[in-house]
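The full complex has more chains than appear here; those shown keep their coordinates.
Letters A and B name the chains as they come in the text, with residue numbers starting at 1 for each one.
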C-alpha cells in the first residue's frame, strides 16, 4: 500500500456513512438501493436493488423498466466517487446500454472510477442480474465539486 | 401533404391509445407521465410529468433526482417512435446531459424522431421546466421491432 493509498483508505467513507447519505434521498430510498461493499483502493462500489412493483415494465412480468436501471446506474456511479470525495457530486452526463431484459428480483451494480480528475470524474457501471448475466452497462461523468 | 405523410397520418396512433399503453406500465403510471400532444407529421410528442415525493433528490427541496429525468427521457423517446410504429420498442441505448437543476413541479419533455430506419430509430428529447428553461437533453436509440 503506497502513501497515497494509505491516505485514500484513511479518508474514505464507510459503507454505513454512504448508506446514510443514500437514505437521505427520497428517490434513492424509494428505489431501495443497498450498498454491499466498497473498496477505496480500487474506487469500486457494489450496490444491490430489489424490484418493487412500481419499477416493473409490465404488471406481473418481473421485468424491470429501463428507467429504473438508468436511475440505478446514475446513483451507483455517483457513489463510487463519493467513496473518495466524501460528498455527492452532480451528474454531467449519463449513458446506458441495455444488453438483455432484466428479469430477476435482485440486480447488482458494480461501479468503478476510471478517472477522478480535478474537474471531471468518469465512472463505469456494470449491472448484473442474480444469474450473473450482464443486463446493462453504464458510463457517466460527474463534476468533482460536491454540492 | 404527400402520399406518404397521408399514410403516416392515417396509421398514427391517437393520444388516447398511446396514453393507454403508457398506463399499462406500472413504472410509467407511477411516474405519472401524461401525453400533451403528438404530431405524426413531424414525429414529435410532448409529455408532462409532475414531481412526486418519491422522485425528489433531497426531501422538501422540490428538486428532481436525475434518475427520474433519465426514465422520463427513455420513455418519451420511445413513444415518439410508438406514434408511427404502433407499439413500444426496446431501448438500445440512452444518453442524458443534465444542464441545470430541475426544480419546478412540472417538467415537459419534447421528443422528436431524427431517424426511423429499418432496424434502428434515433430520437432527441428536450426537457424543460415550467419556466421554459432547458434542464436536460437526451438522445436514445431503439430497435424498430415492437415487442
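We take it that a contact is a pair of C-beta atoms (placed from the backbone, for glycine too) under 8 Å apart; a residue touches a chain by one contact, two chains touch by 3 or more.
Treat the numbers as computed from the prediction; the structure is a model and nothing was measured.
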Legend entry - Copy count for the complete homomeric assembly [2 present here]: 4
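Definition applied: only the chains that are shown with their structure count from here on.
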Inset, instruction - Could you work out the angle of the rotation that brings the CA atoms of chain A onto the matching CA atoms of chain B, rounded to the nearest 5 degrees? - result: 180
Inset, instruction - In the complex, go through chain B and note every residue touching chain A. - result: 24-28, 30-31, 53-59, 65-68, 70-72, 74-75, 90-98
